[in-house]
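The other protein chains are all here in position, but one chain of the complex has been omitted.
Letters A and B mark the chains in the order given here, with residues in each chain numbered from 1 onward.
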Amino acid sequence: MKEFGYKVHKERLIDYDKNDKRVLEHLKKHEPSVLTCIACGSCTATCSAGQFVDFNIRLVQTLLRRGEIEPLKKEVQKCMLCGKCILICPRGVNMRNLILAIQTAIDKLK
Amino acid sequence: MAKTIVVIGGGVAGMTAASRLADLGEKVILLEREDQTGGHLRQWDRLFPNRRPGYEVLDFLMENLEHKVDVRCNQGISSVSQQPSGFSLELEAGESLPCDALLLATGFDLFDAHKKEEYGYGIYDNVITSADLEMMFRSGQKITTRQGDAPSRVGFVHCVGSRDEKVGNLYCSKVCCVTGVKQAIEIKEQFPGAEVFGFYTDLRMYDRHFEEMYYEAQQKWDINFLRGRVSECAENQDHTIVLKIEDTLTSRPLKMTVDLMVLLVGFVPSPETLRLAAMLGIVVGEDRFLEPVDEHTRSNFTIQPGVFLAGASKGPFSISNAIADAGEAALQIHEYLRTL
Partner (left out) sequence: MISFNLFVLPFSLGLIYLLYMIIRWWSIWIRGLPAEDQKKFRTGIFSRNFFSALKEVFLESLIHRKMFRRNALLGYMHMSFAFGWFLLILCGNIESRIYSTTHVNPPYYPIFLKFFIHDRTVLWFEINTVPGFFRFLMDFLLLFVLSGLVLAMVKRGRPKWFGMKRTTHHQLTDKVALICLWLIFPVRLIAESFTDGYYGAGGGFLTQHLGNLMVLIFHESSRHIAYALWWAYSLLLGIFFVTLPFSRFWHIPSEVLLIFFRQFGITAKKSTTSFTEVEIGACSRCGVCIDVCQLGYAAHIHDIQAVYFLRSVRDEQVNRDILLRCLVCGRCQEACPVGINADSIRLIERNMFSGSHASDFTYLPADPPQKAPVLYFAGCMTHLTPAIIRAMKGILKQAGVDYLFLDEKGTVCCGRPIMLSGKYEQAEKLVHFNRELILQSGAHTLVTSCPICFRVFREEYKLPIRVMHHSQFLLELIKAGKIPLQAFHRKVAYHDPCDLGRGGQEYDAPRELLAKVAELVEVPQDGEDSLCCGGSLGIYTISSRKRDLITHDALRNLTASQPEVLATACPLCKKTFSKHAEIEVLDIAEMVYDAMPE
């Protein structure tokens, strides 16, 4: 049953079995608040950078949890670190450290 | 000698428990701070899920009290203390009231929407709470904006003051979701041409007929549910409200102008409940609601023998849940009194 699954184009698929969870593991240790996101999107709604560019900090957290690190690399660069999202997050996710910690974790993978 | 029970709080739970205890032959005194019983139920026009008038339930509860229960309104409590046999209540009027058992049915407060400043309650003309809207429905007049116009687009903001670490309330208030759906339908009943939106993170249609009402809201009333939590809003020159949200299902930020924005405010523990709990040594949970001995099997008992709990002093409750809980509390108290 190894080949069970979808016969779709690789890039369309989130291959959860093969995805790299090391960045997530790093985050669990260094910014565990990321685990509490309920994907309400208020961070993205209020986001200063998101007004100008396709940047979705809520999605960053979801991608992180799926082990989709390729898109993450580009995404975290767009953040202005202004901290407005922290002020609004109903779950107390510490987004500014999240961004820096993702970057640190990605740097470590190199 | 007949035992005396004092029920503190004349809302849904207190009224139910008091009448049940009286039915069981106990001597009950019901203390109410306000000038009449009924509690928050008095502020409701129609109830979810079937939109029956709130007064039907209120009348039922009031009739049950009549001629059976010693109801004392305008009775604030200055202090309560444990005595060698039972308890003693000092009333604000100066009277001292001894009793053998106490039922705390002190209920809840509504979340103060001013605390979510980014939603502009008290700042913008056309931001109101679900409680304000319910009172507008009750007044029997057509809903209008502050400027007196019929709203053509109305937004309901879910989870205001609930599930929100930023106001210190991590818990879900349980009934706001269904209230939002009910009120959205009621807006559509008045204004079939209006667009109505519900901005939600999760819709918790947990009880019987709730999901069906949600289905009806979509199918019959064309109400839009948009998954995302409003982050902030601003007021236009014409007093309409522009709100910001992420449409999480398309992963894009969304801006929308509404004529009326309704904040679905949740439950918070009332300061009076906490004051009485402190005097009686009752455990308060991390969410600041009162903690029973065992939330499954002894949910009406406190760690203090003779002190019982019913209703929303323990957390968010719907009317039907409060009635069921208060009935159970009455039975437990009745049994307790027989052991004395």
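Simple rule for what comes next: a residue touches a chain if its C-beta (ideal position, glycine included) is under 8 Å from a C-beta of that chain, and two chains touch if they have at least 3 such contacts.
The structure displayed is predicted, hence computed values, not measured ones.
Chemist: Given the contact definition stated above, which residue among A:N19, A:T62 or A:Q103 touches the chain not shown here?
Modeler: Counting the whole complex, the residue in contact with the absent chain is A:Q103.
Chemist: Tell me where the left-out chain touches chain A, residue by residue.
Modeler: Its contact residues with the unshown chain are 30-31, 33, 46, 48-49, 51-53, 76-84, 87-88, 92, 94, 96-97, 99-104, 106-107.
Chemist: Which chain B residues would touch the chain omitted from the figure, given the whole complex?
Modeler: Looking at chain B, the ones touching the missing chain are residues 115, 117-118, 120, 123-124, 165-168, 232-235.
One rule holds for everything that comes next: only the chains that are shown with their structure count from here on.
Chemist: Using the touch rule from the top, collect the residues of chain A that touch chain B in their complex.
Modeler: 38-47, 50-51, 56, 58-59, 87-92
Chemist: Within their complex, state which residues of chain B touch chain A.
Modeler: Touch list, chain B to chain A: 118, 159, 163-166, 201-202, 227-232, 244-248, 251-254.
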